[in-house]
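Our next item is chain A:
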Amino acid sequence: MSPMHAADTTSAVAPEDAERPVVLTAHGVTKTFGTNIVLDGLDLTVRKGETVCLLGPSGSGKSTFLRCLNWLERPDSGTILLSGERVGLRAGGNTPMSDRELAAIRTRIGMVFQHFALWPHLTVLQNVMEAPVHVLKRGREEARAEAEALLERVGLAEKKDQFPSRLSGGQKQRVGIARALAMQPDLLLFDEPTSALDPELVGEVLAVMKDLASEGRTMVVVTHEMAFARDVASRVIFLDGGRIVESGEPEAFFGAPKTDRARQFLQRYSKG
Partner candidate 1 sequence: MTWTDVLSIVQGALFTVSLSLASIVLGLPLGLGVALIRWSRMPIFNGLAMAYVSIVRASPAVTLALLIFFALPTVGLSLDPISAAILTLTLSTGAFNAEIWRGVLLSFPKDQLDAAAAFGMRRGQRFRRIVLPQIIHSALPALVSEMTLQIKSSPAVAVIGIVDITRAAMRVGARTYDPLPPFAVALVLYSFIVWIFVMAQRRIERRREAELAAAA
Partner candidate 2 sequence: NDLDAVKAAGTLNVATEDDFHPFEFVEDGKPTGYDTELLALVTADAPFKVNQQIMPWAGILPGVTTGKYDMAVTAVLVTDERKTTLDFAGPVAESTTYYMTKVGNDAIKSASDLNGKTVGIQAGSAMLTQFKAFDEKLKADGGTGVKEIVEYQSYPEAYQDLAIGRTDAVINTQINLQAVANEKSDVFAVGEAVSDPVYIAWATAKGNEKLVEFMNGKLMEARKDGKMYELQKKWFGTTFESMPEAIK
């Protein structure tokens, strides 16, 4: 376990969970765009099987933080460890990883995007098989079988030969989830997976995500769906202005937010 753990402000987990192995550690992550300090020294520890929900107003840095976790955005300082291994920088020094090393570690972190980011020139099945076959070099047949099983699981078996443009938003996002699962990642990142969906289609995606949470996947979820966070999160983290303002179990956070900022934020959501 990393020595930074002691400094982690977000490790207020229930005692029985403290035994579980740590999957992700972020420590002192900062990021500035021009003069705009977007992330101001964030710490986060995620243990196996946890579902951590990141909440916060628009522009508070949620997406940026999530993208720092798999180094899609390069933080200015701070460290990210995946199961104890450095992400983005080589162990020991501050040399950035090569394209190859970065690619290797990213295969272990699945990501689901707000606007799906499916590859439009590939069919649904090909979207799911693409990275397993061409990145992980799994056998084509094995990858196909697994992809079909995953599509079955998200309820899209019969759409496998369609192109993404034919699908509704909810279906697209379920393909996005299957695509991430196909990598058998240690950690799943979700960036507002339902906010580009029609209200009616949100439910089907949230149902799949609830399922994943209940089977013990390790997930970090940026979301505006308060009901989902309340029901599913093992921990809620509230960001504002690039800092963690409050964090804790969902009952506590939604029931009796400790800070004014969180209270204000929750109020805005409850009115229409």
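On how the list was made: all candidates are chains of the complex that A comes from, given by their letters.
Everything that follows uses one rule, which is that contacts are C-beta pairs under 8 Å (C-beta built on N, C-alpha and C of every residue); 3 or more make two chains touch, one makes a residue touch a chain; residues count from 1.
Bear in mind that the values here come from a model prediction, so they are computed numbers and not experimental data.
Engineer: Hey, among 1 or 2, which one's touching chain A in this complex?
Structural biologist: So the candidate in touch with chain A would be 1.
Engineer: Using the touch definition up top, name the residues of chain A that touch candidate 1 in the complex.
Structural biologist: For this pair, the touching residues of chain A are 67, 70, 72, 99-100, 103-104, 106-107, 109-111, 113, 115, 117-121, 130-131, 134-136, 162-163, 165-166, 179, 183.
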